[in-house]
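And then chain A:
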Amino acid sequence: MERSQILRAVIRKQPGQSFLLDVDCQAAPGFTILFGASGAGKTTLLDCIAGIARPDAGSIAIGDRVLFDAVKDINLPTAKRRLGYVFQGLSLFPHMTVEQNVHYGLSRLTSAERSSRTAKILQAFRIADLAGQSARTISGGESQRVALARTLVTDPDVLLLDEPLAALDAPTKSTIIDDLRQWNRDHQIPILYVTHSREEVFALGERVLVLEAGRIVFEGTPHEVMAAPRQETVAQLAGFENVFDVTVQEVHPERGTMLCIISPHRPPAYGTSGSVWLETPLVRAGVGSKLRVGIRAGDILLATSRPGGLSARNVIAGRVTALEQRDVIVSAHVNCGVEMEVSLTLAARDSLELTPGREVWLVIKTHSCHLMRN
Partner candidate 1 sequence: MSCMNLREADTGNMKSFLCSMLIAFTLASVLPSAKAQAKTEPAPLVVAAAADLSSALKEIADNYQKKTGVEVKLSFGASGALTQQIENGAPFDLFFSADMDYPRQLIASSHADGATLYEYAIGKLVLWAPADSPLDLEHKGVDVLLDPSVKKIAIANPQHAPYGRAAVAALTHYGLYDQVSSRLVLGENVGQAAQFAESGNAQVGFVALAHAVAPAMQGKGKYWIVPVDAYPPLAQGVVVLAQSQHKKEAADFLQYVKDNSDVLKKYGFTLPH
Partner candidate 2 sequence: MTIDWQAFRLTFELALTVSAILLVIGLPIAYWIAFSPRRWKFLVEAIVALPIVLPPTVLGFYVLVALGPRSPLGHWWISLTGHTLAFTFTGLVIGSILYSLPFAVQPFAASFASVDRRLIAASATLGASPLRTFFRVIAPLSLPGLITGAALSFAHTMGEFGVVLMVGGNIPGVTRTVSIDIFDRVQSSDYAGANATALMLLIFCFVILAVVYGVNRKAWIITGTLSSGA
């Protein structure tokens, strides 16, 4: 059987939510990451491919095998689609043992073949010692390995994974990711992996499809996503903690910059004029255009006295409203007319003696302001 098959899906579905799922995508053998916020339609998309949900229009095929075609009225039942689907959370059969769960999909094989295949995959996922245990009594990480084993032992043509690692801790996650990668090297099939975790995207992703409100807004490698994010979802993926709506006030083609004003949200801090100006790189937009700006928390410098002689074009006064410590990073929330999040080291916080209420200045380079269409 031809193993290097491409999954093609054209799906339109009105799932009863506010938006329409409308995608046209392809997944070659290997990992394709489906990234998006909750409710963006990722699970619905997987359900359509699996045959659990029925699209209103479109077609789904793996290589030459048609799974669904609205025009020709083909709708293969789930059981005949020969794919694997690992759900988020528990889906092991609680009334069966681990071994019974794993060989559930192998009922058509002879008893001998079934036992040998089951034993092999239990070994591969390092859960052979759990074989006789009831599925209710094993831990979360073990459960997901069993779920993966159960799905992969049936040798599916396509693998669908819906946030399979969501409830697990970091070490467990990374061992399972390694197992998956190893398995992917040995069996080249399209793997659609849904996640909203940036780390998993970069750990697994060969290709990323970003889904927002039912539409694919970006397709490419994880690095391409980092380079020039245009939509907010993508911005989140690429790690922009600060995203603002701005209006272009002045355009300076000779300088290669634009002046934008951020619409203020809060009463301005003492000593500020009340609105925040940002000098950003020049893009093709006229005065009055409404755009979006993304600035990474790690790209903003903090100063406790007004700095001078800097190359940075944006020096903004503000007041610290809160300080949050996460591991070895400190997140400072500063009100400068709008609220900005700034990342510092613990050492920096201590040496600047930062406390809430302290007056500070924010330093932002022009090129740290990434412009996005609204």
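Everything below uses one rule, namely that contacts are C-beta pairs under 8 Å (C-beta built on N, C-alpha and C of every residue); 3 or more make two chains touch, one makes a residue touch a chain; residues count from 1.
In picking the candidates, the idea was that all candidates are chains of the complex that A comes from, given by their letters.
Since the model is a prediction, treat every value here as computed from it, not as a measurement.
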### Query
In the complex, chain A is touched by which of the candidates 1 or 2?
2
### Message
Considering only the defined contacts, which chain A positions touch candidate 2 in the complex?
### Response
50-52, 77-85, 87, 89-91, 93-95, 104-105, 107-108, 136, 150-151, 154
